[in-house]
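With one protein chain withheld, the remaining protein chains of the complex are depicted in position.
Letters A and B name the chains as they come in the text, with residue numbers starting at 1 for each one.
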Amino acid sequence: MSVVKNELMSYLLIILCVTSFLILLPSRNASRIVAGITVFAIAAFSSWLAIDTLITAFSGSEPSTRSVEGLIPSLFVIDPLSAFFILIINFTMISGYIYSLDYLKEYIIRKPPVWVKIHYLALVWLQVSMVILPMLRNGFWFLTAWELMTLSSFILVIFDFDEKGTLKAGLSYLVQMHVGMLFLLLAFALSSAGQDTVSFDNLGNWFRDNRNWPMFLLFFIGFGLKAGFFVLHTWLPDAHPAAPSHVSGIMSGVMIKLGIYGILRVTTYLQGDFAVIGAAVIIISAITGVYGVMMAILQHDIKKLLAYHSIENIGIIGLGIGLGIFGTAIGNNIVAAAGYAGALLHTLNHSLFKSLLFYSAGSVISQVHTRNIEKTGGIMKFMPLTAWAFLIGAIAISGIPPFNGFISEFLIYTSMFHGLGNNEFYSVVLIFISIFSLVLIGGLALLCFTKVFSVVFLGQPRSEYKPAPVEAGKMMIIAKLLPVIPVVLIGLLPFLFVKPVLSIAQSAFVPATDTGSAIIMKPMYYIGIASAGLIALIIVAILLRKLMLRKRVITTGPTWGCGYSAVDQRQQYTATSFVQEYASLTNPVIKTGYSKIHYGDDEIFPGPRDFHTHSDDFIRSRIINKPADFMVRILKKGAVFQTGKLQHYVLYVLLFMVLIFILTYLKII
Amino acid sequence: MLILLYILFGISLVYIASTEKFRHYIQIYAMQGILLFGMALIELKDFYFLNLLLILAETIIFKSVIVPYLLRKIMQRTGIYSVHKRSLKGNYTVLLMMVILGISLLLAKVLSIPSVNKIYTVIAWFTLFTGLLLVSVRKYLFGHLVGFLIIENAVFLFSMAIGSRFPMLVNTGILLDIFIAVLVMSMFLTKIGHKMGGFEADTLSQLKD
Partner (left out) sequence: MVALILILTTSLFFPGLIVRVKSIASGRKGPGILQPIKNIYVLLRKGIVYSTLSGTVSRFAPVIVFGSVAVASLMIPVAGFEPLISFNGDFILFAYLLALARFMMIIASFDTGSSFEGMGASREALYGMLIEPALFILLAGLVVFTGEYSLTGIFNLPGGENYNLIYGLIISYILGNITIIENSRVPLDDPKTHLELTMIHEVMVLDTSGFNLALIQFSSFIKFAVFGSLIASALIPRDLSLAWRLISFVTVQMVFAATIGFLESFRTRFKMNRNQQFILTVTMISVLMFVIILFTKNIF
């Protein structure tokens, strides 16, 4: 690839950024089209760069890192890890954009036109910043792009600012991202102290000369706030429901993965303290995963539920990363390679099925106008395609074969079980804990998604739908179809997809060995065979059934009601009842409150009552809200100085000047 | 064979923590006596014959025969047949037992000395903490008694962990503990219990005068 074309690439990228402002100019529909062209163009260019890097890296002819020359020499550096993330980002951005074409139709009628244009502009800039981030090594530019990403996603989140709570969610998101920014700034500043450029590459020197884990901790907190690890997650369950569905899908699918990218990038420079860091990451990720899914089960708001599941899947990805680091610590290449490969593949898989789930949920919400799953039901009869898409996403996210979630969890399990072969006590105990937590996460995710899918799509409607729901628009269906295809393909043909991911993991983190790769890849062929066998057996069974029932009658009859004569749809099992035993089991940890119902003494025929359940995010209430309230109470006492009168402020200035004079006279300052 | 005894002992501890009937307490405690007898027989083969005989007699006769008999008598006299009140639900007891197992593993690993038999240390710590859990979880005093007896089992296991020397003093101490505990409990439950109006631990706090 000649240097000329590289320059052209980067210039084109910059031109695109400038022309994106054109979105603000014409009418609403034209601005949508301009946005679409920009999105596709940026996606095309960056993906081309990424794929080119990957191909040259694995054909072995050229060095695996490519720098794109342009306005600023060696600013954009793409290695296979960055290429992987760029491809993930572009895929979900494209599907998100296609989805928004139909989804925003009803908003376009209601909202002022300039707001819609700003929304599309923010979408384009979100993509630009996300795509550029993996390419940047320079700390200053990286943080600029990071901030740009935060600001554009903030604008996207508060699109629906007339709704109650959206603005608050957006502001909490903004504040927490800036706290993370502070940590990143600190980390970059410390690691690049004394060097002439602020860059990731300085980390290599830093890690060689100092203790590794404090710097890793700083970066982990900074990136973890974006990703959504355990204590750092409190913005997620508010921001994702508040945002429109395509934004939720994009944010949950790819934006939080950039936090993971940051952690992975720092990990590539690690040179010591592997065991401690690996163990810490594993434990935090295990807690994150279990906590996320435990909270998700008790939610009634479908988007909040999906947001908590994002936290859970970040936990699973973190488990993979932790196992990778730990594998390097114990010197077992298979554990390390499988761990990293599982984390990377799960990043891809999660972006696929989470965006799919958010799109389906968004279609349903736009038809029934409520996010509460207790008021829905029986939607499969009205929106079959959406229901099928959601079902595929639900099966995939629970990690069940034959879809892609199983493949990435299988890789992480492979890493864990091979780590058991290391006969040292503490590592066996650590891996035992990680196996236990991953199994628990899988079981709980199954509980949650059977609940969601069944309550929303199956059975009968639990409240009246006015007007009756219709199937989602064409664009929304295409947007859902886009992720479905890889979800199914990765599950059925895992060997095709795991090999490149494994190579990427090995090129970035672990020295590659042929036997190691073979050991990890071999089960993939068998899984493919087993999935094919499953599909074949299902088809055979269906054909057999058709055969046997040629001459028989297939009828329908009412559902067995055990002799009750007044069965109606309100007596179906609700989501709250489905998880009631689980809620009582986890009651010491997550308090579930039920509304109390009283009957008067003379109420012989009780009138209608309202019943609510709600569960509390105990991290939010104890670690964030309580100290925040405490500080506000203390600071309120100081607010007495803000009287609003000009004379008082002049008096303050005078007092301050007197203070300075006195201190200077006493030679204190 | 020892593996089987260890696992059965662990299972017995789990069941004793989660059971609901007093009858089961007594049966499981008797079974624990037999298991300890087996462990002692296999592990301490080359001891002084008299010492060995005493230990074996203590476990099999005292723990499996005499104490269950006394406990059954107490049960019949006071008429308590099942646990009605527990301050902790059964699920959480089992979950706590898992945590306890992990803690005892870590404790034994951290405090390990080469001359000490490690597996007995783990089982002993596990038994000790289970006994403490039993004492704190049950509301009826009978449960406290059984918890105390299990702690005595833990002491027995600790002395087996040391292995090389099994002083008579430790043995006698254990026997005395068990004897006094059963004596005090039976006296309390049969003589005083009627007047107190209940057999719960809370009623003991009314004993100040």
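The working rule: contacts are C-beta pairs under 8 Å (C-beta built on N, C-alpha and C of every residue); 3 or more make two chains touch, one makes a residue touch a chain.
Just so we're clear, the structure is a prediction, and the values are computed from it rather than from any experiment.
Interface note: of A:468, A:538 or A:651, the residue touching the hidden chain in the full complex is A:538. Among A:380, A:472, A:492 or A:508, the one in contact with the hidden chain is A:380. Of the listed residues A:455, A:477 or A:490, the one in contact with the hidden chain in the full complex is A:455.
Checked against the full complex, the candidates B:3, B:50 or B:113 give a single residue touching the omitted chain, namely B:3.
Residue positions on subunit A in contact with the hidden chain: 378, 380-381, 384, 391, 395, 398-401, 406, 409-410, 413-414, 417-418, 420-421, 423-425, 428, 432, 435-436, 439-440, 442-444, 446-447, 449-451, 453-455, 458-460, 519, 522-523, 525-527, 529-530, 533-534, 537-538, 541-542, 545, 548-549, 552-562, 569, 571-573, 577-582, 585, in rising order.
Interface residues of subunit B facing the missing partner chain: 1, 3-4, 6-7, 10-11, 14-15, 18, 89-91, 93-95, 97-98, 101, 105, 108-109, 118-119, 122.
Just so we're on the same page, only the chains that are shown with their structure count from here on.
The distance from the centre of subunit A to the centre of subunit B, each centre being the mean of the chain's C-alpha atoms, comes to 50 Å. For subunit A in complex with subunit B, the residues that touch the partner chain are 425, 429, 585, 588. Across the interface of their complex, subunit A is touched by residues 91-92, 102, 105-106, 109 of subunit B.
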